[in-house]
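Of the protein chains in this complex, one is absent; all others appear in place.
Let's turn to chain A:
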Amino acid sequence: MIEVKEIRKGFGDVEVLKGFSTTFQKGQTNLIIGQSGSGKTVFLKTMLGLHKPDSGQIIYDGTPYSNLDEEDQRDLREQIGMVFQGSALFDSMTVEENIAFPLKMFTKMKKSERIERANVVIDRVNLENANHKLPSEISGGMQKRVAIARAIVNNPKYLFCDEPNSGLDPNTATIIDNLIREITIEYDITTIINTHDMNSVMEIGDHIVYLQKGHLAWEGDKTQIFKTDNEDVTNFVYSSNLFKMVREAQLSKNSI
């Protein structure tokens, strides 16, 4: 579980995160949504410790991140898996080496044990015949699977995903969303996903946080988001023609 308490973060005169609190539960897919410039990425990077908050606290399972010394912060980060928007795979390493990288850095496993463990997660994310290929030789969807495999190979307690299905076709995006959800339940981890994809919200939104201009404007789950009275959330959700049509169909069905 990750608790966020009155978090504030600014750059120069611009305050990006304007003081809000929320809790991300274990075993759930927690989604952060909001328009571009709403502070989603800064929020994610602040939770990851890449940005130091101006005030407020990020509490990982009862331990405030700011109370940890550098060594303990590094230990905590070893328990974090991260899937980056562009996958962020190491170009010079093969798929297998990319996935085994955290094991090489943080465990005393022998090479054969690392390969064995890497192959377990390769199977888990359904990657076939890619072990010895370079990231540039595989598709965007496969790169995302490799990134997910690398993020979970060291059995993390927390999984962060920044726009995990951006640039993917709808079918592959749904497969990636479902994969993240299955892994969250199977590994019983706290998963936080930064997205503005409404399909993801419908598929895997167990807990949704809507950010607007650095404020937490709304939170709930995927069923509540389509019923909310919050005008900003409604405008965001129904900005897609597809969702507008779904809503109109629902309204007309209700009126009958």
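Annotations
Please note the rule applied: a contact is a pair of C-beta atoms (placed from the backbone, for glycine too) under 8 Å apart; a residue touches a chain by one contact, two chains touch by 3 or more; residues count from 1.
Going forward, contacts and distances are computed from a predicted model.
For the chain that does not appear here, its UniProt entry gives the protein name "ABC transporter permease", which is one of "ABC transporter permease", "Malonate decarboxylase acyl carrier protein", "Sigma-70 family RNA polymerase sigma factor" or "Carbon-monoxide dehydrogenase medium subunit". For the options A:Leu17, A:Ile58, A:Met82 or A:Leu211, the residue in contact with the chain missing from this view is A:Met82. Touching the chain that is not shown, out of A:Leu48, A:Leu134 or A:Met202: A:Leu48 (per the contact rule at the top).
Contact between chain A and the unshown chain involves residues 48, 50, 70, 73-78, 80, 82, 84-86, 88-91, 102, 104-106, 160.
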